[in-house]
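Only one protein chain is missing; all other protein chains are in place.
Note that the chains are named A and B in the order they appear, and that numbering of residues resets to 1 at the start of each chain.
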């Protein structure tokens, strides 16, 4: 399974040069760029762990790339994404979001059905990986230590 | 070198042919540094040795770029600099122009200067310094980081001073990110020399030293004229003579800070002018009165009574 959240998940994984250009685009729009990571990629998990605060007042993508490198080095087996925040009126929300790191193995999600009266079915989506405690998912974190 | 020799010398084979023509002048014009250098000559009073140094550095970087453009081996040159001189000798202003030059020549991606002092880099407690320094570095990336009074980063009297941590991080970035960041250290010359003696790592990474001399009295008067014009004021002829006197007296006093002292003197003269006009508000005044700094606005300075 390949998690396809974000703007560019149907493309080959972005190179550092490509990530730099996307980050620069965000900075040029005046947006603050943030890095977040998680081992719970449920589609409705809105709050991934923040790798520091969103970076305000940067002009060059290199500053963000330093944090991206650091985050990926610290969490090589987790999902890492880059976000851009727009503070302008009418938006005041995320304007970009794309994955820049993913675990080697992605077990995906289980679809649980609970049957009710009148053929109603209640659906629950559950990540196979979250069966294990955070830090022990995707095999990697134990290898790399925490 | 003959072709036969080329074949024998492995290095020469990778080299571009010696007879390729380079239009250095075209490179010069494209980079836009011509206008910047002219602007520097026009807008900055005096500073002849500084201007000469900047011109030399610009020439070096231009030729370096020409070499790169035809494929000569070109390690990213070390561009970190040190500007030494007394306060008010134009270090910050030249740093901004240097950023413009480096940007025009394609050595930095953005022409911004992020100016900081020790307080912006060094924290108050354990674990505070690294994030602070990194925050500054992230903001400066792509352009110029200007560290004023850089020697305050190093405090030998306190072994556990966090400044050392900031220096270590800076050194690492100055080495690893030559394409991303140019660091300019600034401060008094003697203190900077002491700093470099104790921090040989830092000294070895600084490629260009530029020394800013103090201004001469006539240069300071010219600066005063430019500043007044810039603020949309005018020195009447007697006021200008008073200013010349003021400069000679002020230079002899302690804590003289070159152009900065002139700026302060003019600010105080404006204050006195305003008060003078306010006290005389009974009678009508013209636009000329609002423009003009009178002799008394200068002469009532404490400098003349001390």
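Keep in mind that, in the parts below, a contact is a pair of C-beta atoms (placed from the backbone, for glycine too) under 8 Å apart; a residue touches a chain by one contact, two chains touch by 3 or more.
To be clear about the criterion, contacts and distances are computed from a predicted model.
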The complex's invisible chain, by UniProt name, from "ABC transporter ATP-binding protein", "Iron(III) transport system permease protein", "NADH-quinone oxidoreductase subunit H" or "Ribulose bisphosphate carboxylase large chain" = "Ribulose bisphosphate carboxylase large chain"
Which of the chains on display does the removed chain touch in the whole complex?
-> A
Among A:11, A:73 or A:104, choose the residue that contacts the chain missing from this document, as touch is defined above.
-> A:11
Determine and list the chain A residues touching the chain excluded from the picture.
-> 1, 3-5, 7-12, 18, 21-22, 25, 41-44, 46, 83-84, 89-98, 108-111, 119-123, 125
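The criterion applied here is as follows: only the chains that are shown with their structure count from here on.
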Mind listing the chain B positions that touch chain A in their complex?
-> 109-110, 112, 134, 137-143, 177, 180-181
Chain B-facing residues of chain A, complex = 55, 57-64, 66-67
